[in-house]
Structures are given as structure tokens and as C-alpha cells.
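Only one structure is covered here, and it is reproduced in the block below.
With one protein chain withheld, the remaining protein chains of the complex are depicted in position.
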Amino acid sequence: MARSVVSEIKRDHIHKLIAKGKRVDGRVWDEYRQISIETNYIETAEGSARVKMGNTDVLVGVKMGIGAPFADTPDRGVLSTNAELIPMGSPSFEAGPPDENSIELARVVDRGIRESGMIDLEKLCIEKGKECWINFIDIYVLDYDGNLFDAAFLGAVAALKTCKVPAMENGKGEDFMMPIRKTPISCTAVQIENVILFDPTLDEEKVASARLTVTSDENGDLRAMQKGLRGAFTMDQVKSIIETSQRLGNELRKLVG
Amino acid sequence: MSGNTGVKLIDDNGIRIDGRKVDELRPIKIEAGVLKSADGSAYVEIGKNKVLAAVYGPRECHPRHMQNPAKAIVQCKYNMIAFSVGDRKRPGPDRRSVEISKIISEALEYVVFTESFPRTSVDVYIEVLQANAGTRCAGLTAASVALADAGIPMKDLVPAIAVGKVNDQVVLDLNKEEDNYGQADVPIAMIPRTGEILLLQMDGHLTVPEFNKAMEYAVPALEQIYQMQKDALRRRYATTETAEESVDEQSAPEPSQEA
Partner (left out) sequence: MNREGAGGNREIVIPGDLLDASGLKAGSGAYAEDGKVFAAQLGIKSVKSNFVNVIPLGGRYIPATGDSVIGKVIDIGPSNWLIDINSPYPAPLHVNEVPWRVEFGDTSKYLNVGDTLLAKVLMVDETKRVQVTMKEQGLRKLSGGQVIDISYCKVPRVIGKGGSMIQLIKSHTNCRIFIGQNGRIWLDGEIESMVTAIHAIRMIEEGAQESRLTEKVKEYLESVTKSN
């Protein structure tokens, strides 16, 4: 509880800096923190990636199994995404089943992957109506310093792109790489005193009034969006964030190849 | 533990399937201070095991009713992440995690000087990122480094390792196959200097002489792991200046000064 109260001084200081076009860590408004991505991090997963974005540290893994497809999509594989805000990641994370924040994070990541058609799910069908590959994407937040949406999404994309379908050990022929069609990227911005900042740190998120995550593909088309926090955006701000997201997204896309 | 002696896990030269001798440890790596948000943290690899431990505390005790007016309580939560094992594990504590959390909490509570912090909780979180048998031992090993890293006053570090029996032979540090097809598994944690045993479990079938032999393998291995734990902590602060600079830490400085 003590850590979640932001002091007036901290809030005022961030506002003062923003009025001068600065941020506490010296970045400019559309600059991302230092990002590192390590794929094939966990052997027991079919695909995995550990992403560090500044001090935010997220581990994503993909496990695949065989199961029945959904009745309404008998010829496609299944995608299931889960996120855990584990207590080690932050003093404000409590142990227990996923809360609304974990669930929102998982669903937004899932939406971006699903709606972009990133994975060619038809290639993950084994026998129409009977068997298909089930993909479990599990996201773990190891260290929280803001912008979980982008770190988790980048991790999921990197893990999926390096994922090997374990056909051999399941008696379904030769192993093959996850069939990827597109590389979506998410970019998140917050609004503080009418100024837009990308890749917010935890302190920036705490004093922000609104947050917007935009997920787009390499064509610049929008695949998912999510507005968060209890403030409001103007239409101009939304359009401006979308435009910047596409530009920044193209840069981030280079990190996952 | 299937005790299935049909599977040959040690060859005629006494070499195990991963090339080790019966009393040899898997390669170990220990790092302290690997996370920023937590008060203390550590990362341990033993063979293919990858385990992360984090400590928060001492801090206000939640739930309130667990508070102890005379001392701190040590609450440890051990968890295996979904993709740490071959078949995906559904997130959430299962009965095995609950049991392991309990015995690790008990081991750590013995070494932490809990009377220094009444009414607080020292929260320890162990996440197994990748499992290959011996995760509770790797977890406890990491947790005790994380506690020291967090500056928690404690008696000593606590190394842990598992010993067992495979193909009728006592072996040190079982890997996954040995754990699955072996005949006994004995995880043990001990403070090398005092010989105090803080965690001990056994499952399978061992004669008393076999158990004694297992302990003969375990003790020097624990000493080795203990030195690696110390080393990890020293390396973390290796660049901190120690001598020099005539600052008198013991004197009471003027805390708030205005220009």
C-alpha cells in the first residue's frame, strides 16, 4: 500500500519535466528504453523468450500439445494465452489466481496475435474436426517497471517465431517451425498533463491519466487496440498515437526479425 | 520413483547417462542480485534446472492474522512455471508445491533472526523456470542467497542437494531420468559449519547402510555448493570499495542539512 501512493513531489516533478519536454530518465517522448530479447531461453518450452525493457523483465513460453479443435473452427489450431503477475515481480503483485490486470494483459496480447493472423492456424490442423495443435502462451512478469503490454507482446512474438512444433515426439511426422505469416508489434503510450509519452516507466504509469496500446502489422494495419486507466483521450491524441505506433513499431519489429 | 531397475542408468564403468560419476554434481551456476524490484534475489542453475528466487522484507505481514507479535514469520512460495516441464503445468499451486513451500519456509525460518523484526513477514518467492529434478534443492539454495542479498540477518547460508539410488547404487544429484526411474530420492539441506540439517525428505527404498553412504556423498557436495553461494554474494559486491576513504560510519552524522 505504501508503495502505490505516489508522492505529490514525485508527481509535480514529472509534470515539471514534461513541460520542458523531458522525462525522469532523460528519454524523449517517443523513445523506448534499452531492449534485450533472448530467445530459446527455456528448453522445456517449444518456444520461449525473455524480454527486458529497461528494468521491466518478462519471460514468455510457448507449449504445444494435441487436442480437439473448437467446434466452430474445425480446421484450425487453438491459441490460449495466460499471464501471471507473480509476486516476485513487484511489491504490489499478490499471490493468487489472475486478477483483472493479469487477465487484461493476457487478452490484449492474445488479441494482437490472433487478429493479425500471425500464426497460420490452418497449418496447425492435424485432422479436421478431430485433432489439432493447441498452443499455450504463458507470460510471467519477473520484474515490473512499467509497460508490460509491449514487453509481453514482444516476448510472445519472439517466442512464437522461434517455436518448433514437436510433431516427432507426438508421432505426427517431422518437426517444423511454427507457421508465421505476420509480425505484429504493440506500442503503448500514456498521457500525462496532455503530453503523450511512449514506453512508460512504472512511475510514469502511476501519474498518467490514460494509456493506449496499439498493435499493428508490417502493413501498418491496425490489429488490436486497448485504452486503459480512468482518464480520457481526444480524437487527435488517438490518431497521433496510432501514427507514432506504426513508426516505432517498425523499429521494434527489427528486434524480432 | 518407479524403482524400475529395467532401465540401465549407470554403465559397467560406473558412468551415468550424462557422463557423471556416482558422486559427481551437475554443473552449477549461482548469481546474486538479479532483479531490481525485489529486496534481494538470486538465480541458480544446477544441470538443466533454472530457478529464480526473490525476497521482499521484512515488510508488513499479510494476511494480518498471521502476524507474530514477537518475531517475523518467513513465508515461502515455491512454484513451477507452466513451461518448466515437458507437459505443460496448469498455473496455480498444486499439492506438491504447497508441501515444498512449507518445508522450505521451515528451513529458512530456522536461520533467519526473526526476533529482530516482530510483526513482519519475510516473503520468499521461488519460481522454477526449467525443471530437471532437484528443483526444491535448487530453490532453497537460491532462496538463502536471496535472503542474504536482501540484507536479512541470518545465521548462515543453506545449501541443499538431493542424493538417491539408481540401479542399486547410491548416486549424488539425481537428474530427471534418474529421478523417474531410480529407486530412492533424498533431498537434504544442511549448514556445513554446524552440521545442522534443516530439510530432509526421503522416498523410495534404502537400507540403512545405503542411507549412510548417501550422506557421505551429500556432505562434501553441500560444502561445495555453500562455497559457490558465498562466492556469488562476494561477486555481487566485488566493485564496492571497502577500505579507504576515512568515513566514520559509526558516528552519528547530521542527517538533515540545509544550504
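Miscellaneous remarks
Note that the chains take the letters A and B in the order they are written out, and that residue 1 is the start of every chain.
The rule is simple: a contact is a pair of C-beta atoms (placed from the backbone, for glycine too) under 8 Å apart; a residue touches a chain by one contact, two chains touch by 3 or more.
Not measured: the values here are computed from a predicted model.
Within the full complex, the residue among A:K16, A:K130, A:R181 or A:K239 touching the omitted chain is A:K16.
Of B:Y43, B:F117, B:Y181 or B:Y217, it is B:F117 that touches the chain left out of the display. Interface residues of subunit A with the unshown chain, by the touch rule above, are 1-2, 5-13, 16-17, 20, 22, 26.
Contact between subunit B and the unshown chain involves residues 39-40, 57-60, 69-70, 111, 113, 116-120, 148-157, 191, 193, 230, 233-234, 237, 239-250, 253-259.
The rule we apply is simple: only the chains that are shown with their structure count from here on.
Chain geometry summary: the mean Cα position of subunit A and that of subunit B are 32 Å apart.
Taken together, the subunit B residues at the contact with subunit A in this complex read 35-38, 41, 48, 50, 52-54, 56, 59, 62, 77, 79, 81-88, 91-92, 123, 125, 127, 129-131.
Interface residues of subunit A, counted against subunit B in their complex, comprise 42-45, 48, 55, 57, 59, 61-63, 65, 82, 84, 86-91, 94-95, 97-98, 136, 138, 140, 142-145.
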